[in-house]
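A single protein chain has been omitted from the complex, and every remaining protein chain is retained in its original position.
Up next is subunit A:
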Amino acid sequence: MSTLVQDPVPVADAPVVPVRTSERLRSWWHLPTALTVLALAALLVFGLGSPAADSTTFRLAAEGDLNPGGIVPGDVAIPARVLAIVLAALCLVIAGVLWWASATVTALGRWRTALVVVFGLLWVIAFLDWAFHGATVDVGAMLQTMMVLAVPLAFGALSGVLSERSGVINIAIEGQLLMGAFGAVLVGSMVGSPWAGLIAAPVMSLLIGVLLALFAVGYRVQQIIVGVVLNVFAIGLTSFFFGTVMKQNPQMFNQPLRLPTLRIPLLADLPVIGRVLFEQNILVYLMWIIVAVLTVALFRTRWGLRVRAVGEHPRAADTVGINVNGTRWGNVLLGSAVAGLGGATLTIGTGVAFGEEMSAGKGYIALAAMILGRYHPVGALAAALLFAFTDALQLRLGTLPTGSGAGIPSQFLLMLPYIVTLFAVAGVVGRVRVPAADGVPYVKQ
């Protein structure tokens, strides 16, 4: 018995031990090539495109910040061309590392993602440097604008995550946002307190949630159609009230109310990030809490496991005693309430009165954020922040004084958020895993 090849005991179930090779994947060059091209573009356009004489000012710390000994500098002015070239060079280094790792099949694990993220940050700073040369970038203010724009998108995307994880397509986010915005102002004005509006917003958009669940889950109507119809319904309903009662008596029904800003002492005084994180109204804090709670709930609790099972394989969930349609009803309602909070940020969150169709397509961008975020609460938030950042950038670039900055045409700037959305979604969409039963009603025999 000395001629054995492998294990001496003939077990029928010997586990298969994977063997590793140094074989490269066919697509090994895709990522490094893309990064190299981007880095070279940064070098040529941002580096050589910035006038050698100009410098870009980044405003970090401000007067009155908690900044002992001035650790964080106030205004930093850097020669625009030098900075862009340095950043582009760093980008090239990262691309080089990835070339090396991909070509030699060195496993980088998490470092790979980290490198790509760092690459993205450096590239964006290089872009800002070029776009704002000769002017000032107020980083804190920019982040603040981003946050204001991101919050409704994030709430909307979370609504989508809740409902689609359980298998109900939620195109009606747009309508839910609109109803939330409407309800917050209407009830807030009638009671005379934005806090009443805060409670009314989720309740109002529950109306859309109930209708969605009733038709999609109860009557098994095609879910995309139901969603679109509900969006049209929400527009019609709110426009009607806006055009009639709200117009006639804005004092009574449509006041620009605003939730108070809750400032967390000390923390809010931190330079750069202090205000954006710790001087916001309650809705922003709620958003952070919901993202955290939902992440834990979806992946660490019994409820989350069941919700995901229902969205992936409802029959299997049924066979272990889970109430499929009950779970779906619950999640659609919960989701629509969350989206209602997003709607509230559009009105009482920013202190403006209700306006016709004021959600302006944000519900659809939220849907894209949900997909880009891979149906994960944290991913959805990150995607919402990304979209909001491009939007904030666009707003800021549009107000640059003539003679400074790269002078990008304003029409192009307006397109920017949508272009980023398009590329971001197209880039990940092949790798996103949609819940298998998303959009498929469950029927019992």
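Rule of thumb we're sticking to: a contact is a pair of C-beta atoms (placed from the backbone, for glycine too) under 8 Å apart; a residue touches a chain by one contact, two chains touch by 3 or more; residues count from 1.
One rule holds for everything that comes next: contacts and distances are computed from a predicted model.
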From "Glutathione transport system permease protein GsiD", "ABC transporter ATP-binding protein", "Serine/threonine-protein kinase RsbT" or "Alpha-D-ribose 1-methylphosphonate 5-phosphate C-P lyase", the UniProt protein name for the chain not displayed is "ABC transporter ATP-binding protein"
Which candidate, A:E312, A:D391 or A:D438, sits in contact with the chain we can't see? A:E312
Touching the hidden chain in the complete assembly: which of A:P265, A:G321 or A:P409 does that? A:G321
Touch as defined at the start, partner being the missing chain; which of A:T113, A:Q248, A:T261 or A:T301 qualifies? A:T301
Quickly run down the residues of subunit A that touch the omitted chain. 1, 3-7, 9-23, 25-26, 105, 107, 300-303, 305-306, 308-309, 312-313, 315-323, 433, 436, 444-445
